[in-house]
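Here's the structure we're looking at; comments come further down.
As you look at this complex, bear in mind that one protein chain is not there, while each of the others sits in place.
As written, the chain order gives the labels A and B, with residue 1 at the start of each chain.
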Amino acid sequence: MDHRIKAGLLSAAFLAATAISIPEAGAEGYPDKPVTLIVPSGAGGSTDTAARILAINIPEHIGQPVVVVNKKGASGSIGINFGLKAKPDGYMLMTGMIGGHVLYPATNLSAGYSPEDYTPIAMTQMNPNVLVVNAESPYKSLKDLIDAIKAKPGALKFSHVGAGSIHFFGAHLMMEVTGLDKTDAIGIPYKGGKNAMAGLLRGEADFHQTNLVSAIDYIKAGKVRALAVTTKQRLEEFPDVPTYAELGYPDVDLFGWRGVIGPKDLPADIVQKWAKAVEETMNRSGWKKMVNAVGDVPNYMGPEEFAAHIDKDYKRFRKMAEKLDILVK
Amino acid sequence: MIDFSVLSLSISQILSWEVLLSCLAGVIWGMFVGVTPGLTGIMAVVIALPLTFFMEATSSIALLLGIYVTAIYGGSVTAIMINTPGTPNAAATLLDGYPLARKGRTRQALEMALYASLTSGILSTIVAMSIFPVVAAVALDFGAPEVFAVIVFSITIIAGVSGDSLLKGMIAACLGFLVAMVGQDPIHGSSRFTFGIPDFQAGVHILTLLVGLFTIPEIIARAVEAFRSEEKITVGEMGPGLTFREYLRYWPTYLRSTAGGSLLGALPGLGGSPAAFLGYFMAKRFSRKPEEFGKGSLDGVAGAEAGNNAVCGPALVPMMSLGIPGDTTTAVLMGALVIHGLSPGPLLFESAPDFVYSVFLLLFVSLIFLWAVGLGVIRVAKWVVRMPTKILFPVVFILATYGTYAVRGTMVDVISMVGVGVLGFFMRTQKIPAAPFAIAFILGPLFENEMRKSLIISGGSLDIFVHSPISITFLILAALSAGLTVFLHRRLEGTAAARMIRD
Partner (left out) sequence: MSDNRSAGTEAPVSGTALPGKPEPGQPPIDIDTPTYRGDVIAAALCLGFALIVYFLVIPAQVYVPRAFVGTANSPAFLPKLICILLAVLSAVYLLNSIIAIRREATQGHARMSDWAIAGGMVAICLAYVGGILALGLPLASAACVAGTIYFFGERRYVLIAAIALILPALLWYFFVKVANILLPEPGLEILGDGSAPGIGMAAIVSVMQAAGQIAGQMAGLS
């Protein structure tokens, strides 16, 4: 084929492709074109997988395809900063996650955003936290562990995934409510929950408060022992493990979550439309199984409840960050 | 050890048209993306990932494994032909691959890379499969101080790629280490050297750095060359192919690289590029002609490519046994496992041993497909080699920019790429080597992270670094390697000077 003909065909194809994708403005009848869902983490991670599960299942309920775009980096803040700059027309939303949307701005003054800068739409799933110790350790209960920490302040260590992570706050919250000082146990930061768990198995750390998904197989395999969970009720899988509330510490009720979040000033009708679509999607058969595969538990919260939850978490973690001197300028 | 009843079950599982075709499709797609400068292996898996949601578990893993294996090799094609590492794994390959291409031995270099990749890929997969529990234990036995010792040992590689002047190599390494510190502090999480730019929080990306260090200076140098010459300049010649005798000659190199690469692969989170540099370093150290390295040595290409492919089998072990992915590609692979209800972790081997074997068998299948597709690519490569540089390099420049942008979707990476590129060009004019810069950039953050983590574990005491036999062994190895390097450098320079005086 002549090169020029080829070039002509290709440029024609290019023009055709552009013409199709030119968006038509219109507030009524939202959405009339695909919605982009920014995932502020890398492809393949659990946040990404959760987002893709939603993106596959929700189109029937929202009426348009949902396109997942990954923007990872700096605890999610790069993707979130990007998503927050989107026009509040409902065509660019993002996957919400406790780390990037709450913990990062709560511990980082230069994050560039706070919960006031976004619109919570709906929480889709939660991830309970569980306090674990090495199965070979002598600590059979939370009390054993607390006594051991008290006996030798500064000797015991816990693994977490970085100052300002939920693992970090979880361990410190446990220490705070049980009357321990923040220096009574030393935190060791690891890259990711699985590495932090490996640190516990290796004996580098003595305890570890983590999300259930990271711990579940290790508990089942008998390699670690669960001492307490942060849920209101005991977990189905582990009926023997007490809740923090039962042990007298109801304030240790933190859990990880994922959901859908939009930019600031997102019109209320779009928020409601999405919240309804999310709720319907979550009622689909097989949804629980898919969410469980990522290690989460389905947990719907509508816009108001979700916003209140975020606000509560943000405030308490900011306060803790100041107390623990991990607030980054 | 291998359970043969389970193995036969696994074989029956993967011998279906759907699985094999998925694997082949993965290899072809991975190769296409791998050999296009600017398109990275990560992008290849990310694009394929949504497809796997609708596929059956074994087929989807076959597709991703095909991409995973091929992308490691595919990156070396652009490294050899146009000095652009398609993946960070190929950064060591270009040190000798590109000089070979410039000397008109492109085909030899490409075939060496392919066969070295296949050989060590197969060997390391056999290692990972037959001693899965041992490899799995490595990840648990190596705590922060042990990994630190391994990294200290790996840092001695810098000397091996410093070219003629160790001093210049070390200066380059210091600069690379400093650039690697841009972004979040690994322990505390506060920002360092970000100058108020949010996107710098995530640091400078490795591909940004490699394109800046190797590709941009090459483009500038080719511009100078194009100006001076009237005739049509191409990258090089395809030249003769690799003979069977030449392939056999480098078996010791394959074995050394496989051993080193397998160990580094089994350590979670290190990825393929340190293994490639380690393989390259060992090849040079044990070579009878170390002076040829950096100027076009087949041994160097063999060492680097065998090194990075030795990672692919063992890296799947911590991914499956602990759920810790070795690099971004394995992370995506892990995501696909999770989707299909195969949660990586301590229970995977007990609950689905046939699946674990299937994964390794599919690696072999992918390697066989890679062989066929790779030979095809080498046939096509002659079109690129014959392309005039005045068309090729401007196009490569654009592709590299898109690729750099696309890795994380931020313009800060493109700006960094140009900045590093200009720095890289001035380093090149003064023969300050780029490879130590790259190694320090890769290893520096690991060094810092493991060191500081160890110090937190020990409460500030330095004893922790010499507590276990593993760390002592590697620290001694590091000292020996460093000592030997200084000694060899002095001798090499002595003989070089003596030769010049005689002439």
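Here is the rule we use: a contact is a pair of C-beta atoms (placed from the backbone, for glycine too) under 8 Å apart; a residue touches a chain by one contact, two chains touch by 3 or more.
On a predicted model such as this, the values are computed, not experimentally measured, just so you know.
Based on the whole assembly, the unshown chain contacts which displayed chains?
Contacts of the omitted chain with visible chains: A, B.
Given that one chain is not shown, which residue among B:216, B:298, B:332 or B:435 touches it?
From the options B:216, B:298, B:332 or B:435, the contact with the absent chain belongs to B:216.
Just one of B:249, B:379 or B:490 touches the chain that is missing; which is it?
B:490
Write down which of B:214, B:355, B:369 or B:397 is the residue touching the left-out chain.
Checking the options B:214, B:355, B:369 or B:397, the one contacting the hidden chain is B:397.
If you put the missing chain back, which residues of chain B would it touch?
39, 43, 46-47, 102, 164-168, 170-171, 174-175, 177-178, 181, 185, 187-188, 190-199, 216, 219-224, 226-228, 295, 388-391, 393-395, 397-399, 401-402, 405-406, 409-412, 414-415, 418, 421-422, 425-432, 448, 451-452, 455-456, 460, 489-490, 493-494, 496-497, 500-501
Considering the whole complex, not just the chains shown, which residues of chain A touch the missing one?
So the residues of chain A touching the missing chain come out as 3-4, 7, 10-11, 13-14, 17, 21, 36, 67-69, 81, 85, 110, 112, 325-326, 328-329.
As a working rule, only the chains that are shown with their structure count from here on.
Could you give the separation in Å between the centres of chain A and chain B, each centre being the mean of its C-alpha atoms?
So the centroids are 31 Å from each other.
Looking at the complex, which residues from chain B come into contact with chain A?
Against chain A, the touching part of chain B is residues 42, 45-46, 49-50, 53, 139-141, 143-144, 183-184, 186-191, 196, 198-199, 201-202, 268-269, 322-325, 328, 331-336, 338-341, 343, 345-348, 350, 408-410, 449, 453, 456-457, 459.
Residue numbers of chain A touching chain B in their complex, please.
42-46, 48-49, 52-53, 56, 68-75, 77-78, 81-82, 107-108, 110, 112, 154, 157, 162-164, 186-192, 194-195, 197-199, 201-202, 204, 214, 217-218, 220-221, 223, 289, 293-295, 326, 328-329
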